[in-house]
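Here the complex is missing one protein chain, while the rest keep their positions.
Here is chain A:
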Amino acid sequence: MAILNGRVEKIALCASLVLGLAVASSNEAEAQALAGREIAIGAIVPSSGHFAEWGRTNTVTLKMLEKQINDAGGVNGAKLRITIMDDAARPAQSTNALRKLAGDDKVLAVAGPLTSSACEVVFPVANQIGIVSTSQASSKPGVAKANRPWAFRNTVDEQILAQTTVPYFKQTFGIKTVAIIYDAKDATAATVGTKIMPAILTANGIEVLNASDLLSFNTGDLDVSAQVTKLRSYNPDGVVVSADYSQAVTVIREMKRQGLVKPIVGATQLISSAILKAAPEMPIIAPATFYAGMETEAAKTFVSTLTPLLRKESNLPAEIEPSMYDANIYEIVSMYVDAAKNAGITAKPEDLEADRVKIRDYMAQLKNFKGLGGPVSFNADGDAVKLFYIVEGKNGVWTDKLHKCSDPNPAACGL
């Protein structure tokens, strides 16, 4: 019996050695399966215009990722090439960028565009061409849903986020009444300010004092004194500011100037380090899927690697930190790289269309992708399923107050 056992052990050892060699050889072959080829990815970011800061930090992020991947041996042996186009956040320019990336640069997939206004124009073209386009910032409800199957967004719908943000705002500051001001020229801000927030505030028993007369301003306005004087006349417990942070800064500074020091609530567009300087004593509540002070290991590594690179750029503020949209675009291109590694991409010119389809299907079926804040997948609408945080900005810092999964099933976010 002992002899028999010894033989079995030897056979098992030999078998495992052979299997190990076979796996190693297969892994090695897989690791070099695309050697000599190039994985071309496109990106559309606004490096000029109103959102230039976001576009420029996105650019640094992508260059960092490209270097990291190529230094580590590339994508199964292939070199990663990220072609970045500036759309100045202008929808027509975004469409031209997509056509160029798809037609001239023959990229496999595109990260961007950033704004919902641009996505509303670019996504239908992406569908027409047959190329995946994943936005790093658009969060206006239904923008990807209306453009399936090629449109994705690595963001969470503002409707879902507001359903958690508003009750937190109410409970924390004892809010019974609010007044709303929004940027009428920004697609997401207008939707949040005129539809999402009024409905969710009312559903939570908060009275919108200017429900019949929502106050608005236009992107780029320098003077919002008239609107803030009117806001002040309502004497609300809190103020909804629905605008991207650079516009919101103008409103918040004017509020402070006119002595309207009240808690502020808004959407993901408010998340930035710049807004914290506008009136540090006024608490700002907003949702985020990433912020620079996050505690996960992946986020800490990302922030510590990217921050010095951002601060080296001469056209970015000296104290800049990675934004949520840097994290999102980093994840998007990482997903594409994973798809290239695992979905049977050949990266041959004659297989371009088939490779694009493989990336689309990979994205649609993606489960538990290791994002910077936790697992990421996509729902049927093409929007990200991921953890989000309700953060409070005060005295110059954002602090995480609570977190939740964007999907009704918390397990989808690893909770």
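FYI, a residue touches a chain if its C-beta (ideal position, glycine included) is under 8 Å from a C-beta of that chain, and two chains touch if they have at least 3 such contacts; residues count from 1.
Please note the rule applied: contacts and distances are computed from a predicted model.
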Chain not displayed: protein name in its UniProt record ("3-oxoadipate CoA-transferase beta subunit", "NitT/TauT family transport system permease protein", "Cysteine synthase" or "Amino acid/amide ABC transporter membrane protein 1 (HAAT family)")
"Amino acid/amide ABC transporter membrane protein 1 (HAAT family)"
Missing-chain contact among A:145, A:253 or A:394 belongs to A:253
Hey, which of A:221, A:338 or A:361 is the one touching the hidden chain?
A:221
Using the document's definition of touch, tell me which of A:233, A:304 or A:368 contacts the absent chain.
A:233
Touching the left-out chain: which of A:274, A:343, A:364 or A:397?
A:274
Where chain A meets the chain that is not shown, the residues are 48-53, 56, 184, 215-218, 220-223, 225-227, 229-230, 233, 246, 249-250, 253, 256-259, 272, 274, 277-278, 280, 314-317
